[in-house]
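The complex is shown incomplete by one protein chain, all other protein chains being positioned as in the whole.
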Amino acid sequence: MPSNMKKYLITSVTLGLITAGGALLIAGTNMLTRGTIEENKIKTINKGLSTIYGVDTLKTDPATLPEGKKFDYVINDYYVVKDEADAPLGYAFKTEGSNSYGKISLIVGFNADYIYKGVAVVLNEQSFASTLNKKYLNPLVKEGKTVDEVDVSCGATYGAKLVRSMVNSATNAAKYLKGANNG
Amino acid sequence: MNPLNAFIAFILAIVSSMLIDNVVLSRFYGICPFLGVSKKVKSSLGMGIAVVFVIVMASLICYPLFELLKLAKIEFMDTVAYILVIASLVQLVGLFIKKFSPSLYKSLGIYLPLITTNCAVLGVVQSNTDQGLTFLMSLANAIGTSVGFLIIIVVFSCIRARLETANTPKAFKGLPIALITAALMALALMGLQGLFSGIQL
Amino acid sequence: MAREKGFTKKNFLKGIIAENPLFVSILGTCPALATTKSLEAAIGMGLLFTFVLICSSVLVSLLRKIISEEIRTPAYIVIIATFVTIVKMFSNAFLPELYSTLGVFISLIVVNCIVLGRAEAYASKNGVFDSFIDALGMGVGYTLAIILMAFFRELLGTGGFTIGAVFPIVKEPLTLQIIPEDYAISMFQMPAGAFIVFGIILAVLAFIKNRKEELKAAQARAEKIRKAEEAKKAAAAAQAKATVEGGNK
Partner (left out) sequence: MSQVGYLVLAISILVALLAVFIVSFILYVRQPVPKGCENIKINDENCSSCNHKECKFYKGEGE
């Protein structure tokens, strides 16, 4: 019987060593790449914002909706967007939602007096079966529509419906903010 | 979300991941066993049931495991941990079947080692984590996906038995004609898209 | 394996034509059908896949003496999972677009039948250099196969190719439109199109194989007929000679 035990001992030691080596290797790469991944997230948000507002360098300081009001899909701390000279450019809401194909996260931008400016995709982890592609996003809402009359025209496909409900709820958040600030 | 809504959302999530974006025909996990499915309905049914059990058990275990990994700040080890869990699950299922029902082992035993390398099991568990689904939704996704997988391979094995007698052109015999049939099945299921677009997954 | 002169070349080329992992051995079909929606995603997937295949085959053949017989599959799966996680992190850091397009399919390389198959069948029995060449051949063969599928699927599906959407070579992703947009059959971008393209490619390969076999069989038959005639002629000549001798005796 001991030879059997010895055999199992050797096998479990080899497997243990391989997993330990693997874990160390992975931890090492994690150290290396963790910084860049965080940077990428911020870079994509800035790139999204600059595509919406057409300004290359802009400053954003997060703020939260008054009385902590919640809108579904909308991340509650939004961005107050300013250009270098600190002139307010507008307000941008980050929305995140997922259907069975995967996650999408968009930024919906409104300018200083709450007129709809544009949408940018920040994260699109929709799997390959999803029918959403960037072509749908730009003509989503005609620019210059004020918050009250924004109605999102979108394709009938599954992903596009999710995008439409996200932009709609971001618009409600902007309307709520407009009410709170002007009121 | 009162309990009734939660329950409805749960059922809708199951049916949606079972039929609308079926794991094989629209998300492409688990094509390897799907193409290799045999013409005998009984054995494909056996394999399907084994896969359903392993997927549901795996997603039940992997959700708390991922919470634990997050606690220990080693989320990056999720794939390695999942593959170890799936491999040990398959061993345990094999152990129970060997011990308690030799007849089941006779019909199912061969397929068990295949399940570890089945893309559907790791695919479902990994995409549950990547999408950050809640426990209830990841369970619904697991049940829907695995039962969808079972339905599709049983239906496909019946079609395949029928395909044998059809006089397909010589070049299309065997796998090519099976792939074209799978394409027609995928087209049929695509018609259901957007049925429940309102649910919050 | 005897080390004939052209062994490494044959070992490399077998992965591409003779034993192409996708079209001949029908392995690794899950990522092949999924990631071939766009040509760039397929190239990205091919590169990541080949990197994981080479690293794991080399490491497996390095450790082949240490890993005992019955613990083989789990040990290989852990090695492959390690390399897949490393590739996931690097692609997430340096090619974020590729990472989010491929999504879960990078993690699915762990259960890819080719990587595990090559590790168990080849790398665990041969030297490091041979396993490296074999892995390289298999990787290149698989990448060429999915590029072929992606070429058809994207050309027919969207009528052109987008460049720069995945690899940051171009500042703004530009699309090279070949077929005008409204003639594109968007079904090829859908899952059903993937099955059709894969089925038709396999059918064409089977057709070519059948044609070759028929030619060989036809030649063999012609060969046999010719030999039979010669034999008959020789027999007739011999018989004619015999009668002539009989006559003038």
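Letters A, B and C name the chains as they come in the text, with residue numbers starting at 1 for each one.
Criterion: a contact is a pair of C-beta atoms (placed from the backbone, for glycine too) under 8 Å apart; a residue touches a chain by one contact, two chains touch by 3 or more.
All values reported here derive from a predicted model rather than from experimental measurement.
Displayed chains that the missing chain touches over the full complex: A, B, C (touch as defined at the top). Although one chain is not drawn, the whole complex shows that of B:77, B:119 or B:133 it is B:77 that touches it. Across the interface with the omitted chain, subunit A contributes residues 8, 11-12, 15-16, 19-20, 23. Subunit C meets the missing chain through residues 19, 21, 24-27, 70-71, 74, 117, 120-122.
Subunit B residues in contact with the hidden partner, per the touch definition given at the top, are 32, 35-36, 38-40, 43, 68-69, 71-74, 77, 81, 84-85, 87-88, 91-92, 94-95, 98-99, 102-103, 105-106, 109-110, 173-175.
Just so we're on the same page, only the chains that are shown with their structure count from here on.
Considering every other chain in turn, the ones in contact with both subunit A and subunit C prove to be B. The most centrally placed chain, judged by C-alpha centroids, is B. Between subunit A and subunit C, the centres computed from C-alpha atoms are 38 Å apart.
Each of residues 19, 22-23, 26, 30, 102, 125, 127-129, 131 in subunit A touches at least two other chains. Among the residues of subunit C, those in touch with two or more other chains are 34, 74, 78, 81-82, 85, 89, 103-104, 190-191. Within the complex, the subunit B residues that touch subunit C are 25-32, 35, 76-77, 79-80, 83-84, 87, 113, 116-119, 121-123, 126-127, 130, 169-180, 182-184, 186-187, 190. Per the touch definition, subunit A reaches subunit C in the complex via residues 7, 10-11, 14-15, 18-19, 21-23, 25-26, 29-30, 32-33, 36-37, 40, 44, 102, 123-129, 131. Looking at the complex, you find that subunit A touches subunit B at residues 19, 22-23, 26-27, 30, 72, 98-103, 125, 127-129, 131, 156-158, 161-162.
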